[in-house]
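What follows is a single structure, written as structure tokens, with notes after it.
The complex appears here without one of its protein chains, the remainder shown in place.
By letter and in written order, the chains are A and B; residue numbering begins at 1 in each of them.
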Amino acid sequence: MYAYAWIGTLESMTETITIRRPTAAAGEDVSAPTFTVDGPLEGLRVGLRTDLAWRSWQLIADIWADYLRRDGAHPVTVETSAQVGDTASQDRSHIEQLAEDVDCAIVGLGTCGSCTSFAIADAVIVEKHRKPSIAVVAEEFATHGHNMARHLGHGDLKILVLPYPLEARPEHELREIADTYYPTALKLLGVRP
Amino acid sequence: MTAGSLTAETIELDADPRALYELSLEERWGDGVPLLPPTDDVIESLLVTTPYPPEHVLCALPPRYGVATVELVAINAAMAGCTPAAFPYVIAALDAITVPEWNAFGLTTTTSSVFPMLIVNGPSRDDVGIDYRAGCMGGAAGRGSMTIGRAVSLCLRNIGGQRAGDTSRSVFGQPARFGMCFGEWEERSPWPSLARRRGFDETDDVMTVHGGKGTFPLADINNDDPRDLLYLLAKSIAFPLSNMYLGHAENGQVVLAINPMWAERFAAPFPDVEEMQAFLWEHAWQPVELWPAPNQEILRKKERVRDDGRVHLVERPDQIVPIVCGGLGSLHAIALPSFGESEMQSVAVVRA
Partner (left out) sequence: MMDDRDVAAAVDEVGALLRADGADLLLLDADPKTARIRLRLVLEGASCEECVLPPDMLRDVIDDSLRRRVHDEFELVIDDPRRDA
């Protein structure tokens, strides 16, 4: 039997006790609106958010930027690098500005726990500006990405899942991944010919 | 206060303590270790120690942004075995954790092992049972230390929804996830306490929360000159796979827990703690050549390499945070390496 420093109302061990549930109620499953391009790519300003941490994604984003230009769109790149401090404040401001300036955005990369959380959060910023937005998350963190989107109230945020891991892959594999998933990214954005 | 003021769902169960334990495992409330029953009388005894009504919302706890009312926090603190005197420290810790610059959003979801490490200052340490002497980071078993840390951990789990393998992507976790709360041995420190250095009065009871990745043990039996020993401590904390090299040098802190005997030795050449921090910073670096070539390129791109080829662990001396604690056996220090993208937060303990 446990010892208490104060008198409890614990009854005989053959009877029952009443306790309180320690968990917070689950939030309502409300999802903010999500948006699609629903038109051609040509002429669109497409935001590309990279992160200083992930060189694999920087390469893929560079390749996609070239493809976007090839296909008549105008890529606008923003690189984030911090989660706290002045640099983080600037990063979030840049994302807000990006969301203002572009027609749609591709936000990556989620390939760890906290970076997935922040990639989702930045994709949500774009969606809050009523712009089509997709988050790019590596497979290992896809469920986490969907969870974070839901917890932020944007459960319908579109997430493009790339293979995991991406870092430490040789360049030719990353190029193949870039080629393979570029059409999928456009499809998720709702680009139509 | 009457039971009518509590609103959390009631659950009736067998009075056998094992029944609660089994329920906690089934409902995933717990940390795998038996819990105490959060009955109304116990919860209310905790609530009277704070100035807040039970329905007061303290914060929304990541990762699921569960709403942490004072009542819910008290329920979890009751399960952890907190005494009424300890409960305000739990509240203070959650206040600190949810300061945006602590980055609970990142730290509760990361693959890293980081978890809140609670450091207590102030005149009430002994009254509450905070460990700051031998075994303060494990083994001393002070009631305050063990239950406050655990209460915070249970709140993150049950209110914030942080669960390893699910919302928390932590690859390894660490022992501090059961709860880690220790104090500074202020009376044996030759320098102002951590709380004083962070702007609090010596009469304040203060809770500081550090996002620490684990306890990194450092030992020495050889060095007679305290400056030599400090040099080696600085080199040790600047280990090449430190999180501090992954991001921005200006973010985060590394805590260096120094035992009282070493503190006395260090105070001889460094009666001023800022000068000791400057000395540590001066030596807490590695040459960029230590890293393989691809890493060197990355460090250069991240602007971490100075003109002299040094890669400093942190940008400023104040990011190396010494505290005095531990036993009188000397010979050891402990570093609490940082997640990096998180700023240590300190909050005064508020009582009714």
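The rule we apply is simple: a residue touches a chain if its C-beta (ideal position, glycine included) is under 8 Å from a C-beta of that chain, and two chains touch if they have at least 3 such contacts.
Treat the numbers as computed from the prediction; the structure is a model and nothing was measured.
Considering the whole complex, the hidden chain is in touch with B.
Check B:27, B:55, B:126 or B:275 against the missing chain and you find that the one touching it is B:126. Taking the complete complex into account, B:327 is the one of B:38, B:81 or B:327 that touches the chain left out.
Contact with the chain not shown here comes from a single listed residue; of B:33, B:48 or B:134, that residue is B:134.
Residue in contact with the omitted chain (choice from B:55, B:187, B:274 or B:303): B:187.
The omitted chain makes contact with chain B at the following residues, 126, 133-134, 187-188, 260, 327-329.
By our rule, only the chains that are shown with their structure count from here on.
A straight line joining the Cα centres of chain A and chain B is 28 Å long.
Interface residues of chain B facing chain A in the complex, by the touch rule stated above, are 6, 8-17, 20, 27, 29, 36-43, 45, 61-68, 71-72, 75-76, 79, 81, 83-84, 100-103, 105-107, 109-112, 154, 158-161, 166-170, 246-248, 250-252, 298, 301-302, 341-343.
Chain A meets chain B in the complex at residues 1-2, 4-27, 52-53, 55, 81-88, 112-114, 116-118, 121, 141, 144, 147-148, 151.
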